[in-house]
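With one protein chain removed, the remaining protein chains of the complex are shown where they sit.
For clarity, chains are labelled A and B in written order, and residue numbers in each chain start from 1.
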Amino acid sequence: MTDKTVADNRLLHGGDYNPDQWLDYPEILKDDLRLMKQAKTNTFTLGVFAWSALEPTEGEFQFGWLDERIDAIHKMGGRVILATPSGARPAWMSKKYPEVLRTSEKRTKMLQGGRHNHCFSSPIYREKVAIINRKLAERYGNHPALLMWHISNEFSGDCHCDFCQANFRSWLKDKYETLEKLNHAWWGPFWSHTITEWSEIESPSSIGESMVHGLNLDWKRFVTDQTIDFYKHEIVPLREISPSIPITTNFMADTHDLIPFQSLNYSEFAKHVDIVSWDCYPAWHNDWEETKDLAAKVGFINDLYRSLKQQPFLIMESTPSGVNWHDVNKTKRPGMHLLSSMQFIAHGSDSVLYFQWRKSRGSSEKFHGAVVDHDNSETNRVFQEVSAVGGALEKIAEVKGTHKQARVAIVYDWENNWALNDAQGFSDSTKQYPQTLQKHYQSFWKKDISVDIVTLNQELASYDLVIAPMLYMMSDETISKLESYVFNGGTLVSSYISGLVDDTDLAHLSGWPAPLKRIFGMEVKETDTLYPKDRNALIYNGKQYEIKDYCTIFENKEADVLATYMEDFYQGNPAVVKNSYGKGKTYFIGARTEQSFLDDLYEEIQQEVKLHTETNILHEEGVSVQTRESDDYYYFFVMNFTEQKQTIMLKESFYDLLTQETIDEHVELSPYEVMVLRKEK
Amino acid sequence: MTDKTVADNRLLHGGDYNPDQWLDYPEILKDDLRLMKQAKTNTFTLGVFAWSALEPTEGEFQFGWLDERIDAIHKMGGRVILATPSGARPAWMSKKYPEVLRTSEKRTKMLQGGRHNHCFSSPIYREKVAIINRKLAERYGNHPALLMWHISNEFSGDCHCDFCQANFRSWLKDKYETLEKLNHAWWGPFWSHTITEWSEIESPSSIGESMVHGLNLDWKRFVTDQTIDFYKHEIVPLREISPSIPITTNFMADTHDLIPFQSLNYSEFAKHVDIVSWDCYPAWHNDWEETKDLAAKVGFINDLYRSLKQQPFLIMESTPSGVNWHDVNKTKRPGMHLLSSMQFIAHGSDSVLYFQWRKSRGSSEKFHGAVVDHDNSETNRVFQEVSAVGGALEKIAEVKGTHKQARVAIVYDWENNWALNDAQGFSDSTKQYPQTLQKHYQSFWKKDISVDIVTLNQELASYDLVIAPMLYMMSDETISKLESYVFNGGTLVSSYISGLVDDTDLAHLSGWPAPLKRIFGMEVKETDTLYPKDRNALIYNGKQYEIKDYCTIFENKEADVLATYMEDFYQGNPAVVKNSYGKGKTYFIGARTEQSFLDDLYEEIQQEVKLHTETNILHEEGVSVQTRESDDYYYFFVMNFTEQKQTIMLKESFYDLLTQETIDEHVELSPYEVMVLRKEK
Partner (left out) sequence: MTDKTVADNRLLHGGDYNPDQWLDYPEILKDDLRLMKQAKTNTFTLGVFAWSALEPTEGEFQFGWLDERIDAIHKMGGRVILATPSGARPAWMSKKYPEVLRTSEKRTKMLQGGRHNHCFSSPIYREKVAIINRKLAERYGNHPALLMWHISNEFSGDCHCDFCQANFRSWLKDKYETLEKLNHAWWGPFWSHTITEWSEIESPSSIGESMVHGLNLDWKRFVTDQTIDFYKHEIVPLREISPSIPITTNFMADTHDLIPFQSLNYSEFAKHVDIVSWDCYPAWHNDWEETKDLAAKVGFINDLYRSLKQQPFLIMESTPSGVNWHDVNKTKRPGMHLLSSMQFIAHGSDSVLYFQWRKSRGSSEKFHGAVVDHDNSETNRVFQEVSAVGGALEKIAEVKGTHKQARVAIVYDWENNWALNDAQGFSDSTKQYPQTLQKHYQSFWKKDISVDIVTLNQELASYDLVIAPMLYMMSDETISKLESYVFNGGTLVSSYISGLVDDTDLAHLSGWPAPLKRIFGMEVKETDTLYPKDRNALIYNGKQYEIKDYCTIFENKEADVLATYMEDFYQGNPAVVKNSYGKGKTYFIGARTEQSFLDDLYEEIQQEVKLHTETNILHEEGVSVQTRESDDYYYFFVMNFTEQKQTIMLKESFYDLLTQETIDEHVELSPYEVMVLRKEK
C-alpha cells in the first residue's frame, strides 16, 4: 500500500474541466465558478488534452489561463487534479517530428489525429513530455489546490515502429537471454518458425506472424511493460518536485459487456500508481439485460479495481446522463444518477467525478453527458441530479477512507485472458472468461457477501474461499500456490478449461498437472466444446440445470460426485466434484451451467465455509447491500436496482445518513432509491 | 431557371448506347438501327466510357465510328446526347501519368481499374479532359442530332493526394481567412487539435483524423465544390463552341432504401447544370416492403430532383428489367415497366431513358437489364414492354414541358444529413434523416397532394406548409428564414433533433435557440435516445400511437399540447405541440412515431391549411394520382401500385390519353395499370 493518500477529507465530487476550450468566452468561465458551487462540486481535473493550449508552438508556453483557473478554484475552496497533457499532441509536433506518430500493426505510419496515438518509444516524444511535465511540476507542484497528478489519459494501444521493434527485442533478450530458450517457449520448430537471429523477430502482425501464441503473449506483456515505462518516464519530474502529491492514471473498462480493460495488465500497472482510479460507463437502461444484472457487473469491476491495491479507489470519470460513444446513448432515468454514484462509494470509491464538467461546443464529444449543458443552466434535470449527488456526498463524507473486508476472493488474471482468447481449439465466441467470472461473482452479490477480485500476485491465505474458474494458464508457481492454499485449510473452486498450459502457453506435459489431480481428486481427460444450439444438463441435489458451451469429461479418483451429466456419451459421468485435501476442500465445476446452478452450489459452499452477511438487512433479489467499515462503524449501502418498489426488512435499528434519522423494521425503497445506513461495531 | 431547354418536342425515349463495344460486329450495329425504330426510341447517349475508343493511344483520335453512328441515328430521326468520356481513363494514361490516379483516404495510391477513379485536381488529367472535350465539341457541337451534353458519368468519390490536400487548404483559406477562425469553427483545443500552420491540415482519414466534425463537414463541402469545379472545367470548350446546347450530368440515388445520393450536395451542383437528370433504380418487387411504399419513396426522390431547378427533369438511366448490382437482381413483373416509366413522367420527367440499349457481351454489366438482350431479338418480353412504353410516350407527348405546382414543401438539406450522420450522442443505426423525410412525404403522397422537396437555398414564402423535420443543423440565417416564414403566415412543422448546432456544427450557445423557442412556444430540454427494443407511445385525439428511437423532452411555454407521452419518466409530458406565432402556425413532433400518426396529424394540418387535391379521382390506398399541368390542362397520372385490381371513382369526366377515350364514373385498374387523364382548366 502506498503512503500517499488524497489530502482532502471530503468525498471528491467534480470532474474533467476544460477551460482551454472556452478561453474566448469569459462569461462562460465566470459562470463555471458559480455553477460549481451550486452543483456542490469540489474537485476538478485540468489539463487533460491541453498541450496545444499550454505549448501552442514549440518551446513557447502559456500558463496564464491555467494559473487563473487553478487560483479561482482554490479561492472557491476547490481542489485540482492536474493532468499531464501527453494523451494528445499538438499538430506542430507531428509535423516536425513524424517519429512521434504510431505505426500500426500493418506497419502503416499513422497521420496526426485522434488521441492516444503516440509512440511510447520515440525519444523525441519522451523528451517533449519530460519538458512539459517538468514545467507543470515546477509551476503547480506546490500549489495548495493541487490534490493529485493525473498522468496522460486512458493509456492504451501499441506501436510497431522500428524503435518499438528494437525495444521489444531488448525486452525479449532480458527475459530469455538466449534464442534457444525463446524458441522453446515459442515452440519455434512449429511451421519452421525458429528464430536464428534476434533481428528476425517482429511484433505480431496480420500481414506477418499472428499464430505464434508465445510471441503474441510476450508482445502483450511487453506492451504493458512499455506503457508502464512511459508512465514512469512521465512521473520523474513530478516525484522530484512534488514528492508528497499522489499520482494516478485513469484505468478503463471494455464494453459493451462492461468487463475489465483487456489490452493492459492493470495488476502490473497498479503497482506503479499511488491510487487506483478509473472511468466507469455502464449502459444503464439498455435493452439486453436487467438493471440488477448490470449492477452486479459494475460491482464486479469496482471490486476488482479496489482489490488491486486493497484500498479505496477513485472514480475518475463517469457521466451524469448519457455518453456519446455507446451504440445507443440513452440518458439516465431520474434517480439512477444518485443510485449509480452511491454504488461507486459502496464498493470503495472515495469519489464521484465526471467526464465532463461542461459539454464542448464542437467536435465529437459535444453531446457526451456533462454537469453543465449547452444551455449553461442550473435548472435542468441533469444539473439538479448532480447537485443532489453533491448533497448526498456531503452527508456521507465520514465513509471516506473506510474499507471493505472480504473473506471470498475470485481470481482474475489478465494474462490468462490473453492466452485463453488466443487459444485455438475451443470456440472463440464462447470463451468469455471475464463474463464467466462475473457470473460467479453474481452468486455472492445477490447475497450481499463482500468479494475481493484478486490477481495471482496477491496472497490467498487470508480468504476462506478462493474461486478460480477457467484458469487455462497456470504456471508451476500458481499450481503450488493453489495447492498450498488448499492444503492449509482453504476452500478452492475451479472449473472447465483450467490448468491446461504453463505461463509460456505451452501445454503441460503428461496431461493435467499432478498437483491438480491431487487437490481435486480426479483427472481431466477431455474438454468437449459444444455448438451454440447444443444443450446438455446436469443433475445436482435432485434438480436439473441446463449446460451449454463446455463440458469437461473427467475420471474421478477419490472426489465426491456432486452432479452428473444427463446427456451425450458421458451421460452419468461426474460433472461437478468435491474433494478434501490436507485441511482444505476443493470443488470442480466441469461444465458451463445456467446461473441458478452457480447460485445453488455456492449456497452449499457458503454454508460449509460459514459465510454469511453481517447486515441484518433482508430484501428481495435486485436489491444490493454493500458494506464499508471503519474502526467504529459499519456503513451499509442499500440499493434498489429494480424498477419496482422494494420492501426492506431491518432486523435491528440503523442510522440513515441521508435522511439523518434512525430507522428500523420495514422500509420501502422506491425504484432506484438508495439508503446509507450506519451501525456501530 | 436556365434558358436552355431540350430542343425536341418528343418525350425522350432511348438510353445509353455503346457501339464502341461492338465495332467488330457490323451486323449488330446494323440491327441496332432496325431495333431502335421497333422499340419506338428516339434518343441515345453515346460516348460514355468511350475514351479508349476515341483516343486509343495518346494524341491519336478515332472519331470515324462515332461519326457514322451519330449520322445513322440522325438519319433515322433520332437525337443524340453526347457524353464526355472522363468517367474512365484509358490504361495508357494511368501508366504514363500515375498522378491521374486517385489516392485513397488511407493515403494509398490506387491502381488503374474500375471507373470514377481520377484525381479531380490532377493538372494532367484536366489537360487531357480539356483536349478530348474540345475535340468532341469541335466535331459534334453543331451536329443537328446533338440534343444535349452529358458530362462524365455519375460523379462521385474523393481523392487525398498532395494536389488535393493543397486545394483543400486553399479552399479553407478562402473560407476562414485566418487559422484563428478555422480553429474556432473546428473547436481546435478539443483533444489538442489546434492548427498552427495551414500545412498541418490533412483531409479526414481513418489512419489520422476522423473525429473533428468541423473538418469532416468542410471536407465534404470541399469535395462537392471540387467536383463542381472539375465539371466547370469540363464544360469550358462545350459552352464556347456550342453555346445553345444544354449541359447536364447524371445524378444518382443511394440504395437500398432509395434515398438521395449523399456524397455530393446536389443543391449546389444543380446550380451549374442546365437540366437536372438522374439515374433511378428502385428494387421493385423486393421482399422487405410493399410496392406502394417503395413507390412513395420513388416519388419523393423524383420530387426532390425536380424541385432542385423547379422545372422538368430527365430520367437519364433506368432499367427495362433488372439490374446487376443489387443484392438480388429480380426482373420487373409484366406491367411494372410501363407503370414505373409513367411514374417518372408523372413527377416531372420529360424522358424515359435506359441504361442500357444493348447488353454487353462481357465484363461486369453483361447481365444488367437492357432493351436488347443477348438474343438480339425483338420478340422477347422485355423488348415488347419497352416498345409499349415508346408507344405510350408518343400518345402523351403533350405533357412534355408541363409543370407541377405544390403548396407544400419538405426541406431536404444535404449538409444537415452529413452533420447529423457524423454526430455522436444519438444512435448511428437510427438516425435515418432521409428515410424520415420520406415518411413525412408519404402522408401527402397517399392523398395525391403535390409536394416540393426544397433545399434551404430556396424561397419558402410561396408555400402554405413547410415541413422541416430533424433539421439538426440550423445556421442563424436558417432560423431567421423559418421565423420570418412563420411570422408572415406560414405553417411550419419540425421535429425531434432539430436546431441543435449551427452551420459549423457548433452547438448553439444557451441551449435551444431563442427564435425557435418563440415560434414553437416551448423549449427543448433533452433528447432521449431509445434502444432498438424500447417502445413508448403517445396519445393524440384519444388514439394511441407507438414511438421508438427518439423522444424529445420539452418544457411547454405557450403552445397547445396535441399529444402526450404515455410511458417512462416523461409520461404525461407533451409529445407534440402546436403554436401560433405572428400570422403563422407551427407544429413540433417530439418523437419518432409510426406512420399512422403522421398520416393523422397531417390530416388535421391539411384541413387547417385547406390543402386538398384538385383531382376529383377517388381511390383506395396504393393508388397514386400525380398531376402535371400546362396553361390549359391538368394531366392526372393514375397509377395502381398494388398487386390487386383497384376501382377508381371519377367525379367528373376525363380524356384518357392512352386509350384516347373519354371516361367517367367507375374505372377498374388492373394490377400495375396506369391511366393518363386530361382535364381542361
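For this structure, a couple of remarks:
To be clear about the criterion, a residue touches a chain if its C-beta (ideal position, glycine included) is under 8 Å from a C-beta of that chain, and two chains touch if they have at least 3 such contacts.
For clarity, every value in this text was computed on a predicted model and none was experimentally measured.
Screening A:Ala423, A:Ile539 or A:Val609 against the full complex identifies A:Ala423 as the residue touching the chain left out.
Across the entire complex, the residue among B:Lys30, B:Lys75, B:His374 or B:Lys557 in touch with the chain not shown is B:His374. When the whole complex is considered, the residue among B:Thr331, B:Asn421 or B:Gln595 that touches the unshown chain is B:Thr331.
Residue A:Ser205 is the one among A:Ser205, A:Gln384, A:Asn556 or A:Gln595 that touches the chain missing from this view. Residues touching the missing chain, restricted to chain A, are 106-107, 184-197, 199-200, 202, 205, 207-214, 423-430, 501, 504-512, 525-526, 528-534, 568-569 (touch as defined at the top).
Residues of chain B in touch with the missing chain: 18, 20-21, 23-24, 49-53, 56-57, 85, 87-92, 94-95, 104, 108, 110-115, 285-288, 321-322, 324-325, 327-331, 333-334, 359-368, 373-377, 380-382.
The definition used in the following text is that only the chains that are shown with their structure count from here on.
Our note on geometry: chain A versus chain B, Cα centroid distance of 49 Å, whole angstroms.
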